[in-house]
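One structure, as C-alpha cells, below. Some questions next.
Heads up, one of the protein chains got dropped from this complex, but the rest are sitting where they should.
After this line comes chain A, so read on.
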Amino acid sequence: MAAADVRDMLDLPAEGQPRPHKKQKVVEKRPEGITRELFALLGERAPPIAINENRYKGRPKWMSKLRVRPWQMAPFVNSARSDGLVLRHWQRKHEPGKLPALEGSEMEVDENNADETNPSSTPVEESSFSKYNVKARVPNRYTDEEYNRHLQSDKWSRQETDYLMDLVEEYDLRWVVIADRYDYQAHPIDTETNANALVPAKQYRTMEQMKDRYYVIASAMLALEHPPSEMSEAEFELHEKMKNFDPERERSRKELAALQLNRSADDVREESILLEELKRITANEQDFITERRELYSRLEVPISVGNTTMYQSSQGLSQLLQTLLQADKTKKRRSIMGPEGAAAPSPAGQTPAPNAPGSARDSAADTPTAAAPAPPPSNKKAAAAAAAAAAAAATKEAQQSVRTLTPAEEAKYGVQHHDRLAPGVQFRSDRAQKMTQAKSNVQTQKLAAALAELEIPLRLVMPTERVCKDFEKLIHSVNLLLEARKVAEKVEGEIRVLEAAKEERERKNKEKEEKEKPEVKSEQEDRPLSAADAAIEAAAAPDPPSTAETGDKATGDGGAAGPDQGTSHKRSASVLSGTSDKSSKRQRK
C-alpha cells in the first residue's frame, strides 16, 4: 500500500508537506560502562585508551525466553576396556518433548518398558572415544612346534624370546621404550631359592639384538603364514625388509650418530663454514653455467659459408659498399653513411656474417674508433655527439672495469695475445703432428727415426703451449741436421769421386813419368806424393777423435739451445754422425 492510497482513504490533502528530513546524527557509540555525562566531557577527541569495563556480558535477553534444556550426569562405558567400568559425565538430557507428536506416545511406552526392565532407568551409552583404541600389528604368536622347527637360536632361549615378544606387544613396537624397560631375569626361581648360588652374569641386550631377534621371528612367522611366493606386495616388502635387517650395520650407524651428536664446538663451526662455502659455490655455479651457455651460444653462430674471395680485392669491397648503400637508400636510413660514413667504413659493419671470434675482436677494436672521431659531419650533430660521448664513457668504463693482468698472472691463467688468429678451432697437438710430416716420405721417415732415437713420442703426450713451442724448435733443428747430413753426404761422395779421379790421374802420370825418366827422380817424386797422401790421411785420420769433441760441443750447443737437455745427452751415433759430417766438412773448409 502506497502512501498516496492511505492519504486517499483518510481524506488528507494529496500533497502534504514533505516529511522533515531526519537529521543523520553521527554519534560515536558510547562505550558501555561510561555515563552519558562523563562521555560528553571527553569532547571530540577520544582518549587513546579505551575506557570500558571488561565485564561478563551474560546471556542475551532472547535466550532467557527459551526453555532451559537440562543436562544430566550420564553414565557411559568404553568398549576398549574389558572390565566394563562405568564412568559418568555430563550430557544434555534426552528430551522426549522434541520428538514428533505421533511417535511420542510410543516412545513413552517404550521408555516405561525400559524403566520396568532396568531399574537404573538411564541406559548406559558407549563412549565415542573407544574407536581410537588401536593396537600396532604384531605377528602371530608361534606355537611350540613352530618355535622348535624354525625359530631356535643359540643366543636366545625360548623364555627370553617369549619375554621379548610380550614386551613388543605391550609397548606397541616402540623400540626406544622396549630397550629401556627390557629387564629379563634368566632364572628368577633359582636366584630366589638359593641366593648364594652363582647368579648368572646379567646379559645386557642392546636394542639391535632385540630388533634382530624380533625381525627374524616376525619374518619367519610371516613366511609361515604365506609363503613368499603368495605374499602381497606390501607383505613381501615387509618380509624382505625384516629379513635383511643387519644389526651390525645398525650398531655402527648409531655409533656414528653418537659421534655426530657429541661434536665439539670447533667441529660444528668448521662444518658451518664448509656449508656456507658450499652454498656459495652452488650459488656461483648457477652464474657460471649461464655464462658458459652464453659463451657457447656465441661460439655456435653459423660460420659464413659464402665465398668471400670476391670481397678481398678493393674493387670487390667498393662494389659491396655500393650495393649496401643502395639497400640503405631504399630503406631511407643513413646508418652507414651516418657519423662514421666519412671515416673508412669498418669491415665489421659490412661483412654480413663474419667469423665469430674475429668479428667480436673487430667490433671491440672498432668501438674506440667509432667513439674517437671528432665532430661528426652529420646534421644530427648533437645526438651523434651525445651518442659518441656515451660510447666513449662506456668504453672508458669498460676499460676501467677490465683488470690488467701482470705477466705472471697471464702465465698463470694462460692468457695469450695473438696478432692474428687462424679462423676456426684446431688442436695444438694436430699442429705439432703436422710438423713431423715432411714433404717427402723418406724425409718423414728420417724425422720419425730421429725422434724415436730421442725417445720423443710422435704424438705429444702433453701438448701444452710451451711443449709445443719447444717441440717446434726441436723439429726445426732436427730438420736442419738432416739437411746438413744430406749435404755432407753429397760432399763426401764428391770428394771420393774426385780422389778416385786424382788417383787415377796420378797413377797415369806416374806411369808416364816412369816411362819418361826412369829410376832417377823416383824418390823425389815419391815424397810429395806421400806428403800429399799424408795430408789426406791426416785430414781423414784425426777425424774420429776430433769429431767426437766437436760433436760433443755441438750437442752441448744444441742442448743449450734446445728445449730438452735431458734427452740431448742421449743423442746417439747416427745423429752424431750427422754432426760429425758437418764438423769434418767445416774442418775441411
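Here is the rule we go by: a contact is a pair of C-beta atoms (placed from the backbone, for glycine too) under 8 Å apart; a residue touches a chain by one contact, two chains touch by 3 or more; residues count from 1.
Here, contacts and distances are computed from a predicted model.
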- Item | Omitted chain (choose from "Superoxide dismutase", "E3 ubiquitin ligase complex SCF subunit sconC", "Proteasome subunit alpha type" or "Actin-related protein 4") - UniProt protein name | "Actin-related protein 4"
- Query: Given the contact definition stated above, which residue among A:I34, A:L151, A:A179 or A:C468 touches the chain not shown here?
  - Reply: A:A179
- Checked against the full complex, the residue among A:H94, A:H226 or A:R263 that touches the missing chain is A:R263
- Quick one: which of A:T35, A:S128, A:T282 or A:S440 touches the chain that's been left out? A:S128
- Task: Using the touch rule from the top, list residues of chain A that touch the missing partner.
- Result: 59, 63, 78, 80-81, 83-85, 87-90, 92, 127-130, 132-133, 170-171, 174-177, 179-181, 207, 254, 257-258, 260-265, 267-268
